[in-house]
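Every protein chain except one is present and positioned as in the full complex.
Take a look at chain A:
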């Protein structure tokens, strides 16, 4: 199974195992209100240009908080070290409820990809066909993050020629602010 980066627990902020008791100021509201986001009590589900923002749940909130700081982190068991994704309340291997969030190198490979065409939501239709990819993380091949391969962090979803996409192609994570306070990982080809 997944390999566990050693000795990184100490580098994780203090809310790592107590995040359910209070959300950090900069991050999404983890109080459990369904759909609450970093933008405050008003439900914000779309960026200004109509793309869908991630609507975190309590388990997923730390991922997006770290992403807003430009860090790609994955939930890990604080007792046995097993990485798990998507995040969840306890460890499926040892049943511990203690977690930490491990920083990933941001390196991975394309596991698969699609090119969506209309009918789509208008903001996506404008950029179609664009790519959506699954990236296997180097540290944990069973963890496959959905994302987009782009030419630059803030480039359009269709900024890379689909002919350059290959299953197995190495990619690296960058971060793109979709809306104030909401940042998502995106992917650049290592060999564009």
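The rule is short, and it goes like this: a residue touches a chain if its C-beta (ideal position, glycine included) is under 8 Å from a C-beta of that chain, and two chains touch if they have at least 3 such contacts; residues count from 1.
Rule of thumb we're sticking to: contacts and distances are computed from a predicted model.
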Mind telling me which option in "Xanthine dehydrogenase", "Lipid-transfer protein", "PASTA domain-containing protein" or "Ferredoxin, 2Fe-2S" is what UniProt lists for the chain we can't see? "Lipid-transfer protein"
Sole contact to the chain not displayed, among A:76, A:100 or A:148: A:148
One chain is left out of this view; which of A:54, A:81, A:108 or A:181 touches it in the full complex? A:54
Footprint left on chain A by the chain that the document does not show: 34-35, 43, 45-46, 51-57, 59-60, 64, 85-86, 92, 111-117, 119-121, 124, 127, 129-130, 132, 134, 142-148, 157, 162, 167, 178, 184
